[in-house]
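Before I ask anything, let me first share the structure, which is written out below as C-alpha cells.
For this depiction, one protein chain was excluded, whereas all remaining protein chains were kept in their positions.
Residue numbering begins at 1 within each chain, and the chains themselves are lettered A, B and C in the order written.
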Amino acid sequence: MTRQRGTVEDSETGATALGSTDRLFDFFGRHRSVAIMAAMLLVAIALPLIVLAPPFSGFNTQGVWIDNFNGAGIYVLLALGLNVVVGLAGLLDLGYAAFFAIGAYTYGLLASSFYGIHVPFWPMLIVGALVAALFGIALGAPTLRLRGDYLAIVTLGFGEIVPVVFTNSDALTNGTNGISGVDRPSLPGIIFGASNPVPFYVTMVVMLTIVLILLYRLQDSRLGRAWMAIREDELAAASSGVNTITTKLLAFALGATTSGLAGVFAASRLVFVSPDQFGFTVSFTILAMVVLGGMGNIWGVAIGAFVVFIVQSVVLKQLTNFLQPLNIPFLSSIDFLQYQFLLFGIALVAMMLLRPEGLFPSSRRRRELHTAQGDDLSSPQESAEPLT
Amino acid sequence: MTFRILRLALIAAGALVISWLLMIGLTWLGTRSESFSNVVATGTAQYFSALTIGAIYALIALGYTMVYGIIELINFAHGDVFMVGAFVAYLIFTSLGFGGAIKSIPLLIGILLLGFLVTMVVLGVLGAAIERFAYRPLRNAPRLAPLITAIGVSFILQNVVQVLISNSPVPSPQLVSLEYRFTLLGASVPLLNLLIFLVAVVLMIALQVFVGGTRLGRAMRSTAQDREAAQLMGVNINATIAITFFIGSALAGAAGLIYGLYKGNIVFNLGFDAGLKAFTAAVLGGIGNTVGAALGGFAIGFIEVAAVTTGLSRWQEALVFSVLILVLVFRPAGILGQQIGERA
Amino acid sequence: MQKFLRSSAVGLTLLLVLAACQGNNAPGGGSTSGSGAGGGSKGTVKIGVDLPLSGNEVANGQPTFNGIKLAVDEANKNGGAGGYKIEINKQDDAVNGVHNPDQGATNAKTLVADPAVVGMVGPFNSNVARSIIPVTNEAGLAECSPSNTAVDLTKTGSDKLRPQNPDKRNYFRLAAPDDIQGPAMAAFDYNDLGKKNAYILDDTEAFGKGVADEFQKAFVKLGGKVAKRDGQKYSASVDYTSLFNSVKSLNPDVVYFGGTQVTGGGLARKQMVQAGMGAIPFTGPDGIADLGTGGSQGAFITLAGVDNSHDVYGTVAGVHDLPSGSDFSSRYKAAFQNDPGAYSAIAYACTQVLLKAISDSAASASDMKSLREAVRAYVFDASKTYDTALGKISFTSTGDIKQAFISFYKVDPSLNGGKGGWTFVKQQAFEGGQ
Partner (left out) sequence: MTATAQAAPAVPETPDDVLIARSITKQFGGLVALRNIEFVIPRRAIVSLIGPNGAGKTTFFNVIAGLIPPTSGSIELSGMRLIAPARRAWLEPLLWFAPPLLVLLIGILVSGGNIQLVALWGLLALLLATLILPTAMARPAWYESFIRRLGIFRSARPNDIVRSGVGRTFQNIRLFHNMTALENVLVGMHLKLRSTPVDAVLSTPRHRAEEEEARVRAARYLELAGLRGRDDELARNLPYGDQRRLEIARALACEPVLLLLDEPTAGMNPRETGEITALIGRLRTELGLTVLLIEHDMRVVMGISDRITVLDQGERIAEGTPEEIRRNPRVIEAYLGKPPS
C-alpha cells in the first residue's frame, strides 16, 4: 500500500518536480525491503553512538546500553507479533506471554544439560518459532467462536495456565526452579557472553530486520488484507470469501512465531529459563506497547515497544542513580524506585489521553483524521467497530 | 413479576443445595476419609468458605459487568478500586479507634453501617472521578485506548496506597468476632461468613431492584442498549455512565470492607489479583449480565475451594481458567449471556 | 506539545507532593550514599545491591536494603573501608511489582559495568540469582546473597551457572541452604516437639517449595508421616481457610509452611487459627522467623495477630545467642524506626564481610579492577574469618558459611508488653559446605 500511495503521489506532483530526497523516498517506496534494511542499519549504528552523549550516558555505559537494547529488541519482537494478532486481525490477546514462555522453554529444554540435549542456537531459532506457532494454533483453536472480550479472557486464561504448567511439572521442566545453564549461541571466533553484548546485538538487529520485512510483505498480501477485513467486519469478510477460521489461526500462529523467536533469544541471552519470567504482567506490558505505539502500524509498534521497555527497565530503574550526582535540590533526594508504578501509570494515562490513536497511528488512521469532515451520512454500524 | 422472583429464588435455593452436595462429594474424593461424618463436616465447612469467597468475587464482578454493559470497557482498574475500598474501611475503623472485635452488638451494627455508608460513598465518588478523567475523554477513541488507561490507573492507585499507607500487608480490624460461630453438621462456621453472604445477596437484590425499577436504572439499561437512541430520548449519557461507575465502585467498596473483615489482612496490590478473578467471574456468567456476574462469582469461589479440597491446590488457577475456557467453548457468551448468533 | 508539557508538569507535581508526604515514613528511602562524617581519602568504592524494591516485593527488599545501608553508613562513620568512602549502587529487579530474573541480569550488567563496584549484595530470590551469577561470574565480582537458599547455587549443579569461569567462584551466601534449614526444622518438629504427622504447605516459589521439599524428605526419613502436601501460589488475595478446612480431619499435629512472611506466612497462621487449628504448632523457615515485634509494619506477628501467634516456631540461619544480635536490632530501630525484617541482619552481615574484604585487600590493589578481583579472592580464601552481626563466621571454598548454625526461635505473645515477640529457643551446628 505504501508502494501504491507512492505512485499516486508521483502522478499528482509530477515526476519532473522530484528533488533528490524525493527520488530517494520514491526509491524506498518502491523497494520497501531495501528501505527497511537501510533504516535498520542506520538505527543499529546510531543507537550505540547516541547513548554516548548526555543525558543517556548518565544512565548507563555503552556496553550496558547495548545490552538493554537487546532486551528491548526482545520486546519489540513480541510487540510485532502481538500486533499481528491485535492490530491487524483485531483479536484481543491478553495471554501473549504464553508463547514467549513456550519459545524460551523449547530452547531451555533442548539446549541445556537438563535433558543433556544440546541443539545449537541457530536451528533452534526456527524450531522455537515453529513450536510456538503450533501452540498458537492449538491455543487459538478453542477461541475461534468467541468474540471480542470473551476471546480476551480465554487468552488471558491460557496465559495463566501455561506458567502454572511449567511451575508444577517438576520432572519435565524442573518446576519452579527453572532451567539454568542454558547454552549460549555459538559462532566460530565470536563469543556470546554476558559482558560482550555486541554479538547478541547484531543477531537481534538481523532478526528484527528479517521479521520487519516479512511482516510488511504479509501485511500487504492477500492474507494481510484478510486479517484487516476480519478486524473490520468478520461477517462481511466471510461473505467476501475469506475463510475466517484459517485466517484467524494463521494470525495466532504468525503472532506466536515472533514471540517464539523472542523466547529463544531471551533464553540464550539469560542462560536461564524460569516460570516467573512470564507472568501476565508481561502480557499486559506487551499490549500496552502495541497500543501506545499505534496499533496496526508496524513501525509505530516497534518504536512503542522500544520506548516503553527503555522507560520501564532502564530510565525508571536508573533515574535515582542518574539524578543523584546532579545535586538538583529535592529531585536528587527522591527515591524514584518507589514511584515507578506511579510514573509508569501516569505515563500510560497521559499518553493515551493525548494520543488516543497511539504515538504513531497507522497511515490509514492519519488519513482518516485529516479527512474526517463530511461523513455525516456515515452508517450507524460504525460504533460497533471492533477494537480499532 | 412475583412469579419471576419466586422462580429465581427457587432456582437459587436449588443451586445452593446442589452445590452443597457436590462439595461434600468432592470432599469425599479428596480426603477418602472412611468417616462419613468427617466428610460431611469438612464439606460443609468448605462450602461456607466457598460461599464467602464467592460473595466477594460476585460483588466485584458486578462492577465489572455493569461498566462493561454500558460502555464495553474492561475496567482493569476496578480491582484496585476494590482494594482502595478495603483501605478506606481500614482507615475509618482504625481512626475511630476500633482495632479488633466489638463486643456490643448495637455498637457493632452502627459502626458497620457507618463503615458501609462512608466506604461506598467515597468509593463511588472515586469511581466516577476515574471515569471522568481517564475514560470519558476516550469515549470515541479506539477501543483499546481506555483499556490501557485502565491499566495505568490501576498502577497509579496501587502506588499511591503503597506510598501513603504501607508497602506490606496491613492487619485490618476484624470487627465481627470470629468467636461467634454456629455448628452445622459437625462444621463450626463463623457467623461472619453467613453475614457476608447475606450482605452480598442484599446488595445484589438492591441492585436488581434499582436497575429494574427506577428511572435511573431504566436510563442505564437504555444507554447500554443503544447509546445514540437513549440520547435522542433525552437520557443524559454522561450522567448515566457516571452513575454506573458510582454504583459499581460503591459495590466494590462494600466488597473491600467485607474483605477486610473476613481476611483481616489487606495489601496494596490485592486488587489486581482479585480483580482478575472477578473479571473472570463476570465473563463466566456472561458479561453485561448482573445475575450472571453474581453466579460467576460464586462459581469461581466454588471452583477454587473445590480445587483445594480435592488436593489440586497447585493447579487452582489453572482449574479456574480451564473451567472458564470449557464453558466458553460450549457457550461462547458465558452461562447467562445472550447467545448472539451471527447477525446480518 | 503544550498540552503534553502541562500534563507532565501536573504529574511531576503530584509526584513531589507524594514524596513529601512519604518523607517521614521510610527514612531508608532517600539518599543512598553514605552521609558519614569520615569517608576515605583514596576515593570512593561502591557496593552494588540488587533487590526487589518496588511493588509487592518491596516488603522483602526494603528491610534487607536497610540492613546493607546501615552497615555502609556505620562503616563510613568509622572512616570507610581501606581508605575508601563507601557508596551503594542500588538496583531494583522487580518489574511490574514482581521479581524478574531478566531485570536482575540487566541490573547485574549495570553493576558490573560500574568500575567502582567491587562487591555486590543480593539478589533476594534464587531464580534471580540463577540469572545473575553467570553475569557476575564472568566479571569476577564477589556477590553475597543474604537470602538465597537454593542448593544448586553453591553446591551440586552450581557449575552450570558459571559457564565462562567455572573455576573462579564469586558467589557466596550467608543464608543456610534448604538442605540444612529444612531438615533442621524437621528434626526439631520430630524430636523436640514430638510431632509425627505433618501438614506441609508451600508457596510454590523457588525458596518455599525447595525448603519444604527438604523438610518433607527429612521428616519422612526420621519416621514422621506427611498428612498432606499442598502448594498455594501466593497472590495478594490468597485465602488459606479452605486449605486448613480440608486438612483438619486428617489430624496433623504440626504444620510446616515453606515460604516467607511476604508470601503469606502471617496470613496462613491467622486463617489456620480461625479454622480451629490453633493448638497445632506452626513451623517455618527463616522467611517466617523475621524476629519483628508485634505491631511493627509487615511483621509476622502483626499480620498473624498476636493472639494467633502462639506455638509458632521458625529457623534462622546463624548464631543468635549473641549480645550483638539485639544490639543490631536496636541500632536498626534507631535508624529506620521499624523492626528489622527477616533478612536485615543477614544482609548487614553480608555487607560486613564485603567491607572487611575491601579494607584488607585495598592496600594490595592498585586500581578498581584489581581491587574487585582481590575482594573476590579474599572472600574465597577459606582461611579468612569475619566478625559479623551473626557472630564469627568463615566460608567454605564453595561459598557457603562454614559454621552453619541454625537457631530456633519461638513466638512469645507476652513479650513487648503483650505485643508479642520472638524468643531464642536453641541453636544447633551443622556441617557446612559439602
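FYI, a contact is a pair of C-beta atoms (placed from the backbone, for glycine too) under 8 Å apart; a residue touches a chain by one contact, two chains touch by 3 or more.
These numbers were taken from a predicted model, which means no experiment stands behind them.
K.L.:
Based on the whole complex, identify which of A:A39, A:V119 or A:A138 touches the chain you can't see.
P.N.:
Touches the omitted chain: A:A138.
K.L.:
With the missing chain put back, one of A:L94, A:A129, A:V205 or A:M228 would touch it. Which one?
P.N.:
A:M228
K.L.:
Using the touch definition from the top, which of A:L156, A:V242, A:A266 or A:L342 touches the missing chain?
P.N.:
In the full complex, the listed residue that touches the missing chain is A:V242.
K.L.:
Could you list which residues of chain A touch the chain missing from the display?
P.N.:
1, 4-5, 8, 33, 134-135, 137-138, 140-141, 144, 169, 171-172, 214, 217-218, 220-226, 228-229, 232-233, 235-246, 249-250, 364-365, 367-368, 371-372, 374-375, 377-382, 385, 388
Just so it is clear, only the chains that are shown with their structure count from here on.
K.L.:
When the contacting C-beta pairs are counted for A-C and for B-C, which pair yields the higher total?
P.N.:
Answer by contact count: A-C.
K.L.:
Roughly how far is chain B from chain C, centre to centre by C-alpha average, rounded to an integer in Å?
P.N.:
The mean C-alpha positions of chain B and chain C differ by 36 Å.
K.L.:
Using the touch definition from the top, which residues of chain C touch two or more other chains?
P.N.:
Within chain C, the residues that touch at least two other chains are 18, 22, 55, 58, 97, 204, 231, 233.
K.L.:
Which residues of chain B are in contact with two or more other chains?
P.N.:
Residues 158, 160, 162-163, 167, 314, 317.
K.L.:
Flag every residue of chain B that touches chain A in the complex, lowest number first.
P.N.:
68, 72, 74, 134, 137-138, 141-149, 151-156, 158-160, 162-163, 167, 227-228, 276, 279-280, 283, 287, 314-315, 317-318, 321-322, 324-325, 328-329, 332-334, 342-344
K.L.:
Going by the contact rule at the top, pick out the chain C residues touching chain B in the complex.
P.N.:
18, 21-22, 25-26, 55-56, 58-59, 62, 97, 204, 228, 230-233, 235-239, 241-243, 245-246, 248-250, 262, 266-267, 270-271, 274-276, 297-298, 302-303, 305
K.L.:
Within their complex, state which residues of chain A touch chain B.
P.N.:
Listed in rising order, the residues are 86, 92, 142, 145-150, 152-154, 156-158, 160-161, 164-165, 167-168, 235, 280, 284, 287-288, 291-292, 295, 338-342, 344-349, 352-353, 356-357, 380, 383, 385-388.
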